[in-house]
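Encoded as structure tokens, here's the structure I'll be asking about.
As you look at this complex, bear in mind that one protein chain is not there, while each of the others sits in place.
After this line comes subunit A, so read on.
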Amino acid sequence: MIHKEIVIVGGGPAGLSAGIEAAKYGAEVLIIDENHLVGGQLFKQIHKFFGSREHKAGMRGFSIGRDLLEEINKSENIELWLNSEVIGINKEKELLVVPKDQGVVEIKAEKIILATGAIEKSIYFPGWDLPGVMGAGAAQTMMNVHRILPGKKVLMIGSGNVGVIISYQMIQGGAEVVGILEASSTLGGYGVHTAKVTRAGVPFYRPYTIKRAIGEDCVEGAEIVQIDSQWQPVEGTEVILEVDLICMATGFNPLTELAWMSGCQFTYIPELGGQVPTHNDRLETTVKGIYIAGDISGIEEASTAMEEGKLAGVHAAHSLGYLSKEKEKVERNKIWERLNDLRSGPMDIKRKNGKELMFLKYNEGCIND
């Protein structure tokens, strides 16, 4: 069995930031990712980030990704395992890893940071499983990372930030966005992004939902229908749109399999994306020494994920003795200030409340134990 100080599972914005932070204080870090490149979803994000400059505002996701990679490569304390899948974990902080073509490797870690991210949620309708129906983020990956336009005429389901930003990127990639469906009567995205697609001539259908995808082997069309205040279809309002791609921008679920396997407790908080590992304000779970960071701890943005990564990284390094209690507290407070800033917008209040509820639940659990 290989021995490691800090093992980070997932090399997205949270995992990379956690690694950089912990390594900065001298801790030895191993980052494991199943992809052939780290960066997570940053390299498909070609829009500019919000926030202030210290939150990397104005920068596009892929340049933030490049900066993180550069820092990782510079650090002597960070080791990267790519093409490697973590398939097992336990309370003793032992990991079972399958590096590509190399059999199985066992690792005993002092500290583990799970930064496994999230997966897009689907809505279910007849034909939702046809090729040509996919997550909006999947289409984004194809366009911005692999330079493939997965459809020419697109229907977007969901008017939140993901829906409008990716609709605009579909236009930039050369597609026509035939419409954006919103089941609620109000649009969900930031004004600036919504305005962009509106100016580009994309119609919003609301309150509308999809009735079915049309096609034999691939999507050839979509039937949409208006819904009433009880979310029931209104007869006679059906419209058939000719499309070859239907994208779902209908939210995310945290990827929590390893956390479940590790035996840590969970708390159900809808504002954070459902069942989330119970954690404190240092992002430690109920299994001592196992931390979480990023979307696994509640669905948010890449900017918050990076701060959370630092938070977990600094505390993990401290608990290994790499920085003093006082220094850790100073650093933690700085990160929390930035996190609170990032969560101060009108759309973030739900998530902020969700986080506060989470810390309350963690403390209750500790008292009960």
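Criterion: a contact is a pair of C-beta atoms (placed from the backbone, for glycine too) under 8 Å apart; a residue touches a chain by one contact, two chains touch by 3 or more; residues count from 1.
The definition used in the following text is that contacts and distances are computed from a predicted model.
The listed choices are "ABC-2 type transporter", "3-isopropylmalate dehydratase large subunit", "NADH-quinone oxidoreductase subunit H" or "2Fe-2S iron-sulfur cluster protein"; the UniProt protein name belonging to the chain that is not shown reads "2Fe-2S iron-sulfur cluster protein". In the complete complex, the residue from A:Asn35, A:Ser75 or A:Asn353 that touches the missing chain is A:Asn35.
Among the residues A:Pro131, A:Gly321 or A:Gly345, only A:Pro131 touches the chain that is left out of the figure.
Among A:Glu76, A:Asp217, A:Glu235 or A:Glu326, the one in contact with the hidden chain is A:Asp217. Across A:Leu149, A:Ala200, A:Met261 or A:Leu357, the single residue that touches the chain missing here is A:Leu149. The chain not displayed touches subunit A at residues 34-36, 41, 46, 60, 119-120, 129-135, 137-139, 141-144, 146-150, 152, 172-174, 215, 217-218, 220, 244, 255.
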